[in-house]
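And now, chain A:
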Amino acid sequence: MNNEIKILEVLDYLPRHIRQMVRKLPDATLASIEEIRLRLGKPLCVSGCQLEIFIDAEGKESASAEKAYLVCEDDLKCSLQLVCNFSMYSVEEELRNGFVTVSGGHRVGVCGRTVTENGKVKVLKDISYMNFRVAKQIIGASDKVIGYLIRSPDCIYNTLIISPPQCGKTTLLRDIIRRLSSGEGEHLFKGMKISLIDERSEIAACSLGIPRNDVGIRTDVLDGCPKAEGIIMMIRSMSPEIIATDEIGRREDADAIIDAVNAGVKVVTTIHGSNIGDFLKKQDLSRIQKGVFERYIVLSRRDGVGTMEAILDGSLNTLYERNRK
Partner candidate 1 sequence: MDIDLIFRIAAIGIVVAVLNRVLNQSGREEMAMMTTLAGVVVVLMMVISLISNLFDSVRTMFHL
Partner candidate 2 sequence: MREIVNEGIELLLKIIGGLLVISASGLLGILFSNRLSLRYKELNNLRRFMQMLETEVTYGATPLPVALKNTSNKAEGLISSFFICISNSLTDRSFYTVWDAWTYAAEAVLVGSSLQRADIELIKSFGSILGCSDREDQKKHFELFYLQLKHQEDAAQAEIKRSAKMYRSLGFLLGTAVFIVLI
């Protein structure tokens, strides 16, 4: 997927004048933008890998925050309307979680005043902060890891990717799925049937049922379904050889994974954390902390997005560590 086009997809959800301002930035800058932030009354800000600039009203990089274009209430209102496609009711569930996934797989984080009911967030109103995260597919992100995950030409290891936010975990997962599904000539891997449960429409970025990202030729995508139910549904209906999903964390997710493993299905998934310890500390996932995963991949941002910190096997022996090479 052309990354230039990806940023244009996100710009579609900004008010016209802001869109024009960002378009005027040099192409090199545009291609490396990862986030566009709208903060009420504060300067318009874009950031990316080793890049953070304020934009002024002419669309040029502003030397200081004072001269930059200040975001007004109308901008946020307009943006919100565009993001939820003029229909707040169609994204109410996502708004409650604090972000909306728009066409193309981009995540728009939304922040404002919450109205709670029974301790849970019922409605998010007076939106004053929006964060547009540009989703990028990087073909080849899994080049270095794929060898560790393949057990035999028709079998892989159950894999868990542990990563803090913004370290390329979703990009890595996406490429791993693509590789495992389409097959890998280098390791003589023939490709396996994968069922992808894409709860937040980020991995495959389905729009009107069609994945906008390349997730492989043998992949079935269940879009927008909660993970626990999705895993069970797919096991029963699509007879997968691998189940893939993103960001597990709840007890039900762990239970569903146990079901999958017991059914003889391999699992590739991710979790938030900065090292293996974070995973082992999570109480809700106690059922899968031993004897389920055979490969752990730990990511960080130390050498840029997608830095491989370490790869461990099922008994937590280190197979690869960044400093050792």
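With respect to how the candidates were assembled, all candidates are chains of the complex that A comes from, given by their letters.
Note that in this section a contact is a pair of C-beta atoms (placed from the backbone, for glycine too) under 8 Å apart; a residue touches a chain by one contact, two chains touch by 3 or more; residues count from 1.
As the structure is a prediction and not an experimental result, all values here were calculated from the model.
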*asked:* Taking the stated C-beta criterion, I'd like to know which one of 1 or 2 contacts chain A in the complex.
replied: 2
*In their complex, what parts of chain A are in touch with candidate 2?*
15-16, 77-78, 81-82, 84-90, 92, 123
